[in-house]
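Here the complex is missing one protein chain, while the rest keep their positions.
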Amino acid sequence: MPDASEKAPRFEVHPARRDRALERLERLEIELPSWGFADTGTRFGKFLQDAAAISTEDKLDDAAEVHRLTGACPAVAIHVLWDVDGCGSGAVIEGARSLAAAAKTRGLRIGAINPNVFQDQCYRGGSLANEDPSIRRRAIDHLIESIAIAKEVGSDALSLWFADGANYPGQACVRRRKRRFEEGLREVHEAMPASMTMLLEYKPFEPAFYFTDLADWGMACTLARKAGPRAKVLVDTGHHLLGQNVEQIVAFLLDEGMLGGFHFNDRHYADDDLTSGSIDPYRAFRIFLEIVRFERDAAKAGEPAPPVAFMIDQSHNLKPKVEAMVQTVCTVQELSMKAFLVDLDSLDLAQSRGDIVAAEECLKDAFATDVRPVLAAWRAARGLPGDPLEACRANGYAAAAAAARRPRKQSGGGSYA
Amino acid sequence: MPDASEKAPRFEVHPARRDRALERLERLEIELPSWGFADTGTRFGKFLQDAAAISTEDKLDDAAEVHRLTGACPAVAIHVLWDVDGCGSGAVIEGARSLAAAAKTRGLRIGAINPNVFQDQCYRGGSLANEDPSIRRRAIDHLIESIAIAKEVGSDALSLWFADGANYPGQACVRRRKRRFEEGLREVHEAMPASMTMLLEYKPFEPAFYFTDLADWGMACTLARKAGPRAKVLVDTGHHLLGQNVEQIVAFLLDEGMLGGFHFNDRHYADDDLTSGSIDPYRAFRIFLEIVRFERDAAKAGEPAPPVAFMIDQSHNLKPKVEAMVQTVCTVQELSMKAFLVDLDSLDLAQSRGDIVAAEECLKDAFATDVRPVLAAWRAARGLPGDPLEACRANGYAAAAAAARRPRKQSGGGSYA
Amino acid sequence: MPDASEKAPRFEVHPARRDRALERLERLEIELPSWGFADTGTRFGKFLQDAAAISTEDKLDDAAEVHRLTGACPAVAIHVLWDVDGCGSGAVIEGARSLAAAAKTRGLRIGAINPNVFQDQCYRGGSLANEDPSIRRRAIDHLIESIAIAKEVGSDALSLWFADGANYPGQACVRRRKRRFEEGLREVHEAMPASMTMLLEYKPFEPAFYFTDLADWGMACTLARKAGPRAKVLVDTGHHLLGQNVEQIVAFLLDEGMLGGFHFNDRHYADDDLTSGSIDPYRAFRIFLEIVRFERDAAKAGEPAPPVAFMIDQSHNLKPKVEAMVQTVCTVQELSMKAFLVDLDSLDLAQSRGDIVAAEECLKDAFATDVRPVLAAWRAARGLPGDPLEACRANGYAAAAAAARRPRKQSGGGSYA
Partner (left out) sequence: MPDASEKAPRFEVHPARRDRALERLERLEIELPSWGFADTGTRFGKFLQDAAAISTEDKLDDAAEVHRLTGACPAVAIHVLWDVDGCGSGAVIEGARSLAAAAKTRGLRIGAINPNVFQDQCYRGGSLANEDPSIRRRAIDHLIESIAIAKEVGSDALSLWFADGANYPGQACVRRRKRRFEEGLREVHEAMPASMTMLLEYKPFEPAFYFTDLADWGMACTLARKAGPRAKVLVDTGHHLLGQNVEQIVAFLLDEGMLGGFHFNDRHYADDDLTSGSIDPYRAFRIFLEIVRFERDAAKAGEPAPPVAFMIDQSHNLKPKVEAMVQTVCTVQELSMKAFLVDLDSLDLAQSRGDIVAAEECLKDAFATDVRPVLAAWRAARGLPGDPLEACRANGYAAAAAAARRPRKQSGGGSYA
């Protein structure tokens, strides 16, 4: 064995690896959620912020500010119920057209379309799984209308989260509800154009507290497969029971060709919707690692690595909205950059030898690397602030937004966002 | 060993034990929460019910109906912010006086007083632990005002739940906040009359998602001891991490003389606020068993067994409110009756012998006993419906309430209850 | 609505429903685990029992005693490593033949065959997912040999649990390991005769602590489907993260035609391997309800309801082994009898009306019914002791076994069972 003292120390990153990592980072787009800029809260109430967005235009302004500071967020996901109706004055399609135009004006495009089949009173017994066929029809129609909106705004992703479930033993038949989901999703899938992907989200509980119809990745994957070939699973990093190994699920879904994308956030307990990487940054890093390693393996095998959507889904009850979003984007970039730095060849070798410590150190070395200086330089070369969060806190945007929006503010009532 | 075939079968309850159990049941008062009759929901929205209570008078009407059907619920806990202001037209004390009178008219009395120091915008950074001394002052003043209300309505319980906590690592100093809680609670305790008990609730998370200042029984117990001799711990059965053994905590607190009472409900995942006994009835039974066994031991030792308050705290998003509450009371009676049936002498003996199976069967035998017939007879002898839930579903109260309240209904916006 | 007072009280079970329930109970076979009669322990040590089985013959004697007392346990699952080698003196097939004969002599048959690919030192890096092809070969060969044993003893179930996984981030490639499992299971499936079922178990953790290759039902189901048409999922009730809704998984797997059977036990925290129904009997009842409801629906639709294997898998560190097993069988019978008593038509109706409380009460009514008297009568009519547990504790079998086995006892060292 060679003298360890002769090798370069492990904390020095080889420039070639750093450059490859930056190339990959260059392609990392992080989609912003329009609802992340509005006042949100918990069931115990909302704490209101003067600078929080009220109208969809506000949300687009805020998203544009985040993109201006980070250069990584050209797309904004929208919530049909909260954004499209409130955007245009006429029919839904008209509203969608205005929305797309409003985004374009700000240098943005519309990302995933999020229908809402959980908030209206009619959905008390669920949407696609409702016992009442007329409610199921209404839900399906809304989903199909959302496809029309997506076409109009140039989006190719229909992002579906269902609150369907039950609160009590005996309340509902798991199998009957499952069959209705199969049927409804098939119809929606058929209505999608060939370029569109259906992203199917799962969640173990809340707002249903005994079971949720799409409770875990296995249920979402089963139903996605029955819906059709363009249905994939959406992993919200906060939608798992404590203890579940999220990166393993990610790797499993990648291998099955069933991973469609992410809703990023972090949590300590349940679906806490905290800032990505704020509680367990090493876990976020390991998720990114599964993706980049999969891409490398696919490239080696000459196979395509299907695109995986990176979307943020957070609910900042207390943090200033734009500031929190910039913090999120920077954190995601830092943690993914660390993942891109992992020496995959050494990792392969250590794994094949069963050398656990050496394999683990491949991850630890990359994670321990301080990527902030190289990111600052990379940003500067692109005309971006080297420290977008500092810039955001200093540039007066939030104060101006607060001044402009305060007069329009009203009570904190109403729904989630 | 005697021939097992000669003994009475285990499923036959000895009449003397049954009668003692009924005597104990006779003394079981279950306090109703006024907020349990109003529309409540999750952060994703509320599903409204025509028959749900709007005003405090409505809530008292509903509580009186539950008491009329069950005979077990003479007291109603109130929420200061939601009940007292909306009750009277003048000052708070005036409102309290009206409230007490309104309760008395309906054959009820006011139970625990629940202040609210979490909903106003000023509590964004917490209440007693807020960095801003003026907010701490405001919170303390509200608690002291609640004591005045309690005196006015003849209540001897101040029930405190704090939403204080933090969402992010670094956000707040655990120790500094703890010191402020110690100080504030001491001042509030000093303001209480000698007959009043302070009930201190704990909760691991929600609405705070990184830590809650009073996160577990240990923190609540520590702070209660520092507050003063009349401060005790309130156990909300849904405020525990998954896996926590609640009945052990109950027994431990009883032995320390620190158990003040319960908020009953059930849950599958987190603080789901489901109907008591709906998810894990055997656990509820075991909690009742700890209490009745403690009472027996105290009686044997000639020591007093301090009173333990049995209060309901549930949030029925989907079930009809009055119906759900009657179902709750019946369930609590059935499960506690089973606990009262446990043969404590045989249990003692089996435990002292280390005979695990025999000890366990003492619990299983009591739990397997169908107590519904004896409860029906016991109710009938008191002029109550033998099956209160059936009576509730058949008697038209909910329909009449819906008809009367529907016109007063408005949007589902606003706060928790 | 009819006058509730005119109806029969809810606590009276209609005789026709009771009889149908007993008919179903008649067909409930509960398979015993041979390893459940031996001394087992935790990683902190074993507490030895004089009466615990040492040899495979001892285990069969004990199983026969349980069957003699309950009449419900004609089959015994075996563990190849612990039972077959130690049984015969010659080759494995010879050992299997002796084993089958020994079982037959005692009025038993051999149930599921459980290979062991986790205990030998060679499996340090896993079995089917091992990096080393020679270890994978060895594991596959053992599984195929187990098929031969199964054929020899007349068993039609190959029950597979894999300890494969990783302890540390970076240690292993999830996707590469998954591919090896796919390959290995396919080969084993091909080696099975047409009458044989492969039961594939999942477990979230232990003995692997970062991830287990077959961590949840979704992974087991995916791999079972790739293995072949006779591979199904085995649900061990203790192999779930806290909060997971097991009965929903059961219903989902039933609907997918992928539920092969159960390992019954109970737990408070993790894979605690406690007596079935000892911690959460209502959950066990709900699992049985999913099965009986599925059978009813299949019968209505004129479709076959594939058989589901009911096997016990418990580890009684402290309870006497035979006694604990009799207690288990009685508990399973009681809880499943309650499930068989559920009024499925009323449940259907209440669910279709969205009447949550009425639907829930269908379950609660059945669960509250004391089935012990009817079970005692049913047993007596079959010449069985009315109270098998009392009979077991009184009949001296354990004392005799202890006397006979004590001299053969040695140190508590060695493996799990």
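For this structure, a couple of remarks:
Lettered A, B and C in written order, each chain numbered from 1.
Throughout what follows, a residue touches a chain if its C-beta (ideal position, glycine included) is under 8 Å from a C-beta of that chain, and two chains touch if they have at least 3 such contacts.
Worth saying up front: this structure is predicted, and the values here are computed from it rather than measured.
All shown chains touched by the missing chain in the whole complex, by label: A, B, C. Although one chain is not drawn, the whole complex shows that of B:E12, B:E26, B:E131 or B:E190 it is B:E131 that touches it.
By the touch criterion stated above, the residues of subunit A touching the omitted chain are 1, 3-5, 7, 9-11, 242-243, 245, 268-269, 278-283, 318-320, 323-324, 327, 331, 334, 356-358, 360-361, 364, 367-373, 376, 385-387, 389-391, 393-394. In the full complex, subunit B makes contact with the omitted chain through residues 124-125, 131, 167-176, 178-179, 204-205, 210-211, 215-219, 221-222, 241-245, 247-248, 251-252, 254-256, 282, 286, 290, 293-294, 297, 347-348, 350-354, 356, 359-364. For subunit C, the list of residues touching the undisplayed chain reads 40-45, 47-48, 118-119, 121, 124, 163, 167-169, 204-207, 209-210, 242, 267-270, 272-275, 278-279, 317-319, 411-416.
To be clear about the criterion, only the chains that are shown with their structure count from here on.
When the CA atoms of subunit A are superposed on subunit C, the rotation angle comes to 180 degrees, reported as a multiple of 5. The chain pair sharing the most C-beta contacts is A-C.
One finds 39 Å separating the Cα centroids of subunit B and subunit C.
Counting only residues that touch two or more partner chains, subunit B has 242, 268-269, 278-279, 318-319.
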